[in-house]
Structures are given as C-alpha cells and as structure tokens.
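Excluded from the complex is one protein chain; the other protein chains are retained at their positions.
To keep things simple, chains are lettered A, B and C as they appear, and every chain counts its residues starting from 1.
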Amino acid sequence: MMAAFLDMGGYAAFVWPAWLLSAAILVAVSVSSVRRLRALERELAEAEGGRDPHS
Amino acid sequence: MNWHRYASPANFKRLSDRLLPWAAGGAALFLAAGVWSGLVVSPADYQQGETVRIMYVHVPAAWMSMFVYANMAVAAAAALVWRHPLAEVAGRAIAPVGAAFTFLCLVTGSLWGKPMWGTWWVWDARLTSVLILFFVYLAYMALNAAFDEPERGARASAVLALVGAINLPVIKFSVDWWNTLHQPASVTRLDAPAIDPSMLAPLLAMAIGFTLFFVAVAFVRIRAELVERRLEALRHARVAGEAAAERT
Amino acid sequence: MSAALALVARDVRLALRTPAETLTILAFFVIAATLFAFGIGPEPQALARVATGIVWVVALLACLISLDRLFQAEADDGSLDQLVLAPAPLELLVLAKCLAQWLTTALPLVVVSPLVATMLQLSPHGYATLLASLLLGTPSLTLFGAVGAALAVGARKGGALLALIVLPLYVPVLIFAVAAVEASIAGLSPRPHLFLLAGLAVFALTLAPFAASAALRQASE
Partner (left out) sequence: MESTPTAGLEGRALACRRGGRTVFRALDLAAAPGDLLVLRGANGTGKSSLLRLLAGLLAPSDGRLAWDGEAVDEDPAAHRRRVAYVGHNDALKPTLTLAEHMRFHAALRAVPGDACAAALDAFGLGALAGVPARFLSQGQRRRAALARLVAAPAALWLLDEPTNGLDAASVEALARAVARHRASGGIVVAATHLEFAGASARTLTLGAA
C-alpha cells in the first residue's frame, strides 16, 4: 500500500515536488523571519543596553 | 483611536505575543489537516488522476499571492494617506512572503501542467497573470530597497503598490483577451475540475492554513522591521550625539 | 495653463538643442530590430510572422529607455523644487512633461517605424494599423513610464529598476496594439483592439499624473 501511495498513480515526479516545495517555502520563510527577528532584537538589546534608551 | 502606540516595537511586541501563538498554532493545525486530507483521504480525479493533488497547494498559493498583495495595497494606502508608521513598515515586511507564495503558485502550476500538456510552461491566462503579479512583487521589493533612506523607499513602493493594484485588473483583462485571441482549440484552460465536496475540504484547509501562516509570519516580520527602524534611529541619534559633542 | 504650455515649449526646445538624445533612441530602435533579424534569420516568411510583435516590443523598449532622465534631470539641477512649488497644479505640469516627451521621443519612433517594419518583412496590410496602434499606444507608454521615472527619482542607480516597475504596466498596451495590427493583416477589422488601446490611453491619462505627482512630492521632501 505504501508503494502505491508514494507512486501517486505514476505522477510521483510531479505531486511530490509540488508538496515538498510548498513545505520548503513555508519552512524557509518562517525560519528566516524568526532568525532575522532574533538577531535584530539581540542587536537592539546591545545598542539600548550600552546607552540609556531615550523615548 | 491612537494607532501610533503600536508603532513602537515594545507595544507591537505585546500585541503580537498575544496573537502570534494562535495564528501559528492554527496554521499548523489546518496545514496538517490539509496534508492529511489532500494527500491521503481525498480521491484521485477521474480525469487528472493523482495530479489533482497538486491543486491543493497550487490554488491556495494563487489565492495567497492575491491576498497578500491586497494587504500590501491597503497598507500602502494607509501609509500614504495617514502616514501611519505601522503601515509603512507592514508593506515591506509582507512583500517577500507574497512573492514566495506567487513563486510557489507558478512552480506548482508548471508541475501540474507538465503531465497534462507535456510542457513545463503553459501560457494559460491565469498562470500568465500570476507571472505578471510576480513581476510586480519584484518591482515593489526592488523599489523599496532602491533608496538609501528606508522611509523614502517605503513611501515610493507604496505608490507603486497602489498603481499596481489599479492596473492588475486591466492587465488580467488584457491577458485573458490575449489568451482567447490565440486560443488554439486543443489546449483547454488549466481549470480546476468541478470541485466535488471531498476535494473542497483539503482545498479550504490548505487555504486557511496558508492564511494563518501568513498572519503569523507577518507579525514576526513586522516586529523585525520595527526593531530595525528603532536601531536605525539609535544609530542616527548616536551620530548626532557625536556631532554635538564635537561642537561643544 | 500657460505654465504648462511654457513647460512643453521649454522641454521641446531643450530636446531640439540636444538632438543626439533623440537620435540615440531612434538608433536603438533600428539596431534592436536588426538584432531580432540576426536571431530569427533572414528568411522573409519567418520574419513576417513575428514582425508585428518585434516592432512593437522594440518600440516599447526604446520608449522605456528614453524615460529615466525625465524627472531625474530636474531633480539634479534643482528645477524639481521649482516645479513642485509652482502655483500651477503639479499634475498639469507632469502632463506637460509627458506631452513634451511624447513629441520628442515617441513621435519620431512612430515616424521611423515603417522603416523597421519593412526590414522585418511586415505584411503590407499591417502598416496603416501599425501607425495607428503606435499613435494610440505610445501615450500610455509615456504616461506609465513617467510614473516609473518619478518613482525612481533619487533611487540608487539601477538600470533595470525603471524597466521592472514599468514593463508590467506596458503589457496591456502591447497586447492590444499587436492584436490590432495582426487583425488587419488577417483581413479582420482592427477597430475593437484600437478602441481598447484608446481606452487604455484615457485610463493612463487619468491615473499617471496623480501617481507621478505623488511620487515627485515624495522625491522633493
């Protein structure tokens, strides 16, 4: 049964890349966004920590 | 109602901390349901066979490419008309996400078209319109990054977002016109088959999943933009501070 | 109103004082078309089939590359401030700039287009409609191009930025224009396509001045 599922009626070469690309894009967008936010917040903490943050 | 208070990173952080978990959790839930129903439960199409499963990512991606652009156009209007600081930042933050969905729509469209027509790219009216929308996203991001001063880039690209929003229907109409003119009888439109209920469920699940994903990522990216804007201001202040120190 | 007419007169005089700029655009138009001939081959039937598309795409690109100095030159020498501060509405002055640009660039392109069409073996039935489509289509190219040029004022020098902004807006113009010429070549009436082209020109006429003015006001902040 598993083989049939993976084979996708002979269209495995099209269905799986489509879904895998979707997953890849979702992961790439979310990871890059979160990592960017963390890095910037760390940088802000240093910048504001170093001096008294005004208004 | 003073929206301005959300423009400061701290306030916006509180807002996003409350809503982000719900959006991210919802997205995970709906995407899981979509994958399960799309790949396993729903039947193959009597005509297209298993390739119809590509539709469950292709069509939601198309919807998202337009939904994100609509958000950008609204943010652009808010930025230009009310000079709202949050709106200026939002456009720049979500454009790459919209472009990513548009790219996904194009590639999955090509993967869907290949088994049916034997070519990787079909000049189908809708696919071509999505291609042009992709160019508009690229133009928006290029213009946004083309100025030394981020605020100048944000406002210039906001004008482009609105000009794009007004022109997209005209472009869509002209592409449809062009498509019907050159319509060889044999190539049927790249149409989703008549959606029967069992296929609607995964489609909606994926669409809602993508939308909630977009909301979650938008919160994260807008927060990042606000923090970056704050850093920019601190750097300016330090430079101005130095200049003042030199003068005394 | 006299301010706008004075601006058209000034810009046309400026263009006549430096004819090299216009001639360069025309040279580009002809050379780019010949490149397609080298690419597709000299065989008349092959060229004739794609002639309309090539003439129009190359005319469109020639119009595009003539636009990046439209407002940047004004910004560089300080004239942009004076235009933005003029009592006359900026939208009217933008229209004047576009009219002058159309007269000094697009019109010469239209005049030269039969030469290029002949080189590309365009069918004789297409010439009249080609000229009509260029006359009706180039105003939209100039107006939408002006929006792109205004948005790019002060941007870091990126040659392709203007093209990336403006080319999506050029798609409807190209589609309707080429459809008109192809229709008349096929013996059908080009009128529906030409009407759409004219409609597009009116659409551009109403949208572009406001978008370009908004961009210019931002540029002079």
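Throughout what follows, a residue touches a chain if its C-beta (ideal position, glycine included) is under 8 Å from a C-beta of that chain, and two chains touch if they have at least 3 such contacts.
In this text, all values refer to a predicted model and were calculated from it rather than measured experimentally.
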Touch partners, limited to displayed chains, of the chain removed from view: B, C
Residue among C:Thr18, C:Gln45 or C:Thr206 that touches the chain left out of view: C:Thr18
In chain C, positions touching the absent partner: 2-3, 5-7, 9-10, 13-14, 17-18, 76-79, 81-89, 220-221
Residue ranges of chain B at the interface with the undisplayed chain: 83, 149-151, 229, 232-233, 236-237, 240, 243-244, 247
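Heads up, the rule we're going with is that only the chains that are shown with their structure count from here on.
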Taking each chain's C-alpha mean as its centre, the one farthest from chain B: C
Central chain (distance from its CA mean to the mean of all protein CA atoms): B
Centre-to-centre distance between chain C and chain A (centres being mean Cα positions), rounded to whole Å: 42
Chain centre separation in whole Å, for chain B relative to chain A (CA means): 15
Centre distance in Å when chain B and chain C are each reduced to the mean of their C-alpha atoms: 31
Residues of chain C engaged with two or more neighbouring chains: none
Sequence positions of chain B contacting 2 or more other chains: none
Sites on chain A touched by chain B in the complex: 5, 8-11, 14-15, 17-19, 21-22, 25-26, 28-30, 33-34, 36-37, 40-41, 43-44, 47-48, 51, 53-54
Touching residues on chain B, where the partner in the complex is chain C: 80, 132, 135-136, 138-139, 142-143, 146-148, 152, 155-156, 159-160, 162-164, 166-167, 170-171, 173-175, 177-178, 181
Chain B residues touching chain A - in the complex, by the definition given at the top: 9, 31, 35, 39-40, 44, 49-51, 53-54, 57-58, 61, 96-97, 100-101, 103-104, 107-108, 111-112, 114-115, 213, 216-217, 220-221, 223-224, 227-228, 230-231, 234-235, 237-238
